[in-house]
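One chain of protein is taken out of this complex; the other chains stay put.
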Amino acid sequence: METKKITGTFLDEITWDIPSQNWSREDWRREFDTMKEAGIDTVIIIRMGLREQAIYPSEVLGIKSGPDLGQLFLDEAERCGMKLFFGTYVNKTSVDFWNEWEEDWEINKRVLPEIMERYGEHPAFRGWYVSSETCIASVGAIEMYTRMSHLMKELAPEKPVLISPYFPSWAYREANKPERHRRFMEDWRTILSSAGKYIDICAFQDGSCTFEMNKSETFELEDYLKEAHELSREFNLTNWTNIESFGRRYHIRFPPIDWRILKRKMEMATPYSEKLITFEFSHFMSPHSMYPSARKLYERYRENILEKKDY
Amino acid sequence: METKKITGTFLDEITWDIPSQNWSREDWRREFDTMKEAGIDTVIIIRMGLREQAIYPSEVLGIKSGPDLGQLFLDEAERCGMKLFFGTYVNKTSVDFWNEWEEDWEINKRVLPEIMERYGEHPAFRGWYVSSETCIASVGAIEMYTRMSHLMKELAPEKPVLISPYFPSWAYREANKPERHRRFMEDWRTILSSAGKYIDICAFQDGSCTFEMNKSETFELEDYLKEAHELSREFNLTNWTNIESFGRRYHIRFPPIDWRILKRKMEMATPYSEKLITFEFSHFMSPHSMYPSARKLYERYRENILEKKDY
Partner (left out) sequence: METKKITGTFLDEITWDIPSQNWSREDWRREFDTMKEAGIDTVIIIRMGLREQAIYPSEVLGIKSGPDLGQLFLDEAERCGMKLFFGTYVNKTSVDFWNEWEEDWEINKRVLPEIMERYGEHPAFRGWYVSSETCIASVGAIEMYTRMSHLMKELAPEKPVLISPYFPSWAYREANKPERHRRFMEDWRTILSSAGKYIDICAFQDGSCTFEMNKSETFELEDYLKEAHELSREFNLTNWTNIESFGRRYHIRFPPIDWRILKRKMEMATPYSEKLITFEFSHFMSPHSMYPSARKLYERYRENILEKKDY
């Protein structure tokens, strides 16, 4: 089956629940070469900062020292002909049941202008990414998505705004299957009715859905991809898919995914999605990853997807 | 102390809770060479399929594409002079407290003939493995073990049937030590009274027992090995031991085991067991494993067990 390639990836350098790879500038330069070779044309900084860490010495966050990886990533993206989307500050990664979103908003109100001032003119800085993840129409989700994307458009009207929400398998757990679909659509119509006018691209994460055989009670990946596509069309957004390249079923959270599952997810997303991106290349698909099986995943990806050989 | 070598291993290619290694055909060929070098003469496909995945494009499961690893494993086993036991389909891996065993049974009723049709004549296909794991005499355990092994004998009377049950440390938790022993023997007499006549080889897993110092309240490995041996004799089964080559005591589930523990377990099982097999060579003991410490475990295993050098 014909499948789109993965042409975008997050850069998870200030990590949340994924261990740091402790790469040098040289390691990152080599990685950009590899990403280019793999056909990546878009990189997304998953977050500029998390609590006491940031990818550049941020006055707003009171971080005085440390490397400027914002500059490095932009320069490397430019060198390799890639577009870069810049992520925001988060204290927690999800805003779903979290009442402290206002603190994050107050910090981001000062962080976003700082990003613009430092990097606004860089030719590779081509979009924004709203780093607060969400899945349901909580007050925090609606407010953060709306305020953040609105501020992004104020600061740089020409830069598209990207979001990458997830499917709330836990939030709809007690509901039956049609009810889950109804609530999913309703939640996202509520969120996008408020925030959608400032958002340009929506890349739903594919990993919390299932495509298992005994499907009676699950929310199937294909339906989810269809409905995500429908929502994007309804609110005039470009529809991408965030194909997760890590496995979710294992005690070890998270290892590189089984390539056969990756391939099937890519095939399923292809008809519904304008572009496949992944979370994320460097930990889970890169030959330079700290996970040795990522090297094997990259070999399989190259053979199967890039060189179209049979397994 | 003299110890038997490990001469059999599971092939965990459709993994359940262990991450995929994403190996190519070439990687598997190299692995068979290494297994042969290590003295492996028996390989056991742990399961032919799990939910949406299978090791060959299975019409019964509706899987249309993907590699035929059943053929690859059989051909490699033949090339390397090994016997292969073929595992079955599972939706969940355990049938102990699970009422949906009938679904698995219905699928396996069609999967087993498919396996026979595809590979029945292959010279390396030398036995069956019942992939549903169990530990207590639940209805699911009795029915699945009996029906599956019966069907296997109907399809291929000459192929021995292997099972590899585990010790239910959790199921007998509230009981005292003699009571645990009594219930363990009683559960297995119940299961084997029904299924034993179709089963040829029983390889209890050694990992959920303990051989710790403060033993007053535990079920000790040596007693367990003895009782497993006794059960096998009672029901006229060949008694193997499944020596787990992964560690269970760690936050990371599961890393390669400490070789000193592996060695002591092998020594303890040697007098009670006709053959030592392991779960499993390729993730936990192979120099090609995704876990770098597996390479070191293999070095220690070679030096100590194969070359009989002192540590």
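As written, the chains take the letters A and B, and residue 1 is the first residue of each chain.
Just so it is clear, contacts are C-beta pairs under 8 Å (C-beta built on N, C-alpha and C of every residue); 3 or more make two chains touch, one makes a residue touch a chain.
These numbers come from a predicted model, not from an experiment.
A.B. asks: Pick out which of A:Gln53, A:Gln71 or A:Thr270 touches the chain that's been left out of the picture.
C.D. replies: A:Gln53
A.B. asks: Touch as defined at the start, partner being the missing chain; which of B:Lys5, B:Lys109, B:Lys226 or B:Arg300 qualifies?
C.D. replies: Candidates B:Lys5, B:Lys109, B:Lys226 or B:Arg300; residue touching the omitted chain: B:Arg300.
A.B. asks: Among A:Tyr198, A:Tyr224, A:Trp240 or A:Phe254, which residue is in touch with the absent chain?
C.D. replies: A:Phe254
A.B. asks: Footprint of the hidden chain on chain B, which residues?
C.D. replies: Against the left-out chain, chain B lists 1, 211-214, 247, 249-252, 255-261, 264, 291-293, 296-297, 299-300, 303, 310-311.
A.B. asks: Could you list which residues of chain A touch the chain missing from the display?
C.D. replies: 15-25, 27, 51-53, 61-62, 65-67, 91, 103, 252-254, 289-292
Just so we're on the same page, only the chains that are shown with their structure count from here on.
A.B. asks: Provide the C-alpha centroid distance between chain A and chain B, rounded to the nearest whole angstrom.
C.D. replies: Each chain reduced to its C-alpha mean, chain A and chain B end up 39 Å apart.
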